[in-house]
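Structure record follows, encoded as structure tokens.
Here the complex is missing a single protein chain, while all its other protein chains stay put.
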Amino acid sequence: MSRNVLISGYEVFGNNTMNPSLELIHCLDGEVIDGRRICTVEVPVNRHTCFETMEKAIKAYQPELIICTGLADGRTGISIERTAVNVADFPVPDNAGYLALNETLEEGGPAAYFATIPIRNIMTAIREEGIPAYISNTAGTYCCNLLMYRTLHYISKNNLGIPAGMIHLPFLPQMAADMNMVPASMDLTHMVDAIKTAVHTALADPLDRAVICGACQ
Amino acid sequence: MSRNVLISGYEVFGNNTMNPSLELIHCLDGEVIDGRRICTVEVPVNRHTCFETMEKAIKAYQPELIICTGLADGRTGISIERTAVNVADFPVPDNAGYLALNETLEEGGPAAYFATIPIRNIMTAIREEGIPAYISNTAGTYCCNLLMYRTLHYISKNNLGIPAGMIHLPFLPQMAADMNMVPASMDLTHMVDAIKTAVHTALADPLDRAVICGACQ
Amino acid sequence: MSRNVLISGYEVFGNNTMNPSLELIHCLDGEVIDGRRICTVEVPVNRHTCFETMEKAIKAYQPELIICTGLADGRTGISIERTAVNVADFPVPDNAGYLALNETLEEGGPAAYFATIPIRNIMTAIREEGIPAYISNTAGTYCCNLLMYRTLHYISKNNLGIPAGMIHLPFLPQMAADMNMVPASMDLTHMVDAIKTAVHTALADPLDRAVICGACQ
Partner (left out) sequence: MSRNVLISGYEVFGNNTMNPSLELIHCLDGEVIDGRRICTVEVPVNRHTCFETMEKAIKAYQPELIICTGLADGRTGISIERTAVNVADFPVPDNAGYLALNETLEEGGPAAYFATIPIRNIMTAIREEGIPAYISNTAGTYCCNLLMYRTLHYISKNNLGIPAGMIHLPFLPQMAADMNMVPASMDLTHMVDAIKTAVHTALADPLDRAVICGACQ
């Protein structure tokens, strides 16, 4: 077995000047957690090429765990996605200028996949560190959902058995500081610690303990 | 064919003294839209019996269209649900005091179903009447999602071919007027008009036209 | 005594195509409440002329009560303003393209005036009708605050003793229906009823009863 963990981040998109998920993978690349090496991949915000980049990384690193990360505007904490749906319905064009409208991601694919990482345990473990976190019931219908869906579909179709999921990040403070509406934000250090905890939890404790989840949004 | 349309609403639950979906079905019951009779059913907020009530109504009315409705705290407009997921993960107990934690709704069922009503056309038609509406990407993990999922599963499993979906409603003004935080609300008249428009649109125009959906949440 | 009540509304501004306060005064003009005639005035969204328009109306109608109304983006209910401050600090230019930055409204004037209408009783009376309402602690620093401040200053300086205040209104549903973010809104009928109740309460019950105000924002 490879002893690799793959973490993806996205390039900058839209009106943003940074992407917290890109900063995150720069911080995590090459780290070792519980004996596994963290490998990272920067994914384009592109309807047609983002999963291809991921697929190459999966083939190159043969990971035993995959966590996709991305920015979600206005989130107030680390949000661990429960579900990816078989649709692309973009609120804004991707970085190539393409606006997907109600498109099916995989013809004949299931309507949705659930994350195969222990989302509830990850939420609990991150909160126990003092970092705000919750389970999110929608990853949207933009590129993050697309990457999560197609990654889970690829793993399923090829019987790879790799646990995988998507974790959305809030704005970085320096991004929020440039915006008039001043959205919620989170320090990069906390994001890095949260993702390390997610990796550790997913490796150590793959089955969700039954605990009350008042924190789903 | 029956020439019936079935619309469900929920009983009052939690700390609420009313439920807009219950008021709504009282207003709509017996109405005729495009030659179809509106039949309604009041569904209990109960993990174990809510779908049974719906199933009886489906058998009794043999509807050609089903629209479930329910209250979603804090929504600012009519929200047409895109997806129902195969999970019950309750933020609060149901009316029988039961708290579902990360339960599968249908063993062996798909992770999700998409609504089979034209959600985009419905949103557009309601907005064209001057009533706020948007497509919602999550129906939550409480009873509304449960009812939507199990209704779509029942239709699928039995090859009934009935278009079905779920539409969430904001608080009524008189509910918001009793709350210190003063959440968003909508007049019952607008809700009734919106659901009539949804019925008309689903009957007349079952295929979604490709229009830009900037209003998904 | 004149037996007149003066209610102001604002013209359309910014990106909006309507202004609920303008629709409101069209509905109320000429109505009779508790024996008083409702007189109305449309005020320009203009740093330099909005109060002049109000002053002319005060001289013409000699009202025994003045209620200014205006639109406040994103409010979820009728919001009765507590305070107007001696500053113009515009988030966007006025309708003449003028952007006031940290300007004093009245040199030598007090930092603020409190509304001289019974804000708490008005809130309670509107809520008792089933219409969402709350006390707002800031009227902002745009034209609405300006009009409220200069009206109260004019009344004070000239010892007119006319009770006066400002009530902010949410978006109308048809405005929210055109916006992607779908802000909270309120039906015009409810706004009209709420302002009638405010007039009645201010005429009948000028002293605020001591009740718990959990609804201040």
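Letters A, B and C mark the chains in the order given here, with residues in each chain numbered from 1 onward.
Methods note: a residue touches a chain if its C-beta (ideal position, glycine included) is under 8 Å from a C-beta of that chain, and two chains touch if they have at least 3 such contacts.
Quantities reported herein were computed from a predicted structural model and do not represent experimental measurements.
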{"item": "Visible chains in contact with the missing one", "value": "A, C"}
{"item": "Contact partner of the left-out chain, one of C:N16, C:N95 or C:T138", "value": "C:T138"}
{"item": "Given A:G30, A:G108 or A:G130, the one touching the chain that is not displayed", "value": "A:G130"}
{"item": "Touching residues on subunit A - with respect to the absent chain", "value": "76-77, 126-127, 129-134, 173-174, 176-178, 180, 182-187, 189-190, 214-215, 217"}
{"item": "Hidden partner chain, residues of subunit C it touches", "value": "82-83, 85-87, 89, 91, 99, 101-102, 110-114, 120, 135, 137-138, 140-141, 208, 210-214, 216"}
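Methods note: only the chains that are shown with their structure count from here on.
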{"item": "Pairwise touch network: line, ring, star, complete, or other", "value": "line"}
{"item": "Most remote chain, CA-based centroid, reference being subunit A", "value": "C"}
{"item": "Geometric centre distance via CA averages, subunit C-subunit B, whole Å", "value": "38"}
{"item": "Between subunit A and subunit B, centroid-to-centroid distance (C-alpha), Å", "value": "30"}
{"item": "Separation of mean Cα positions, subunit C and subunit A [Å, integer]", "value": "46"}
{"item": "Interface hub residues of subunit A, defined as touching at least two other chains", "value": "91"}
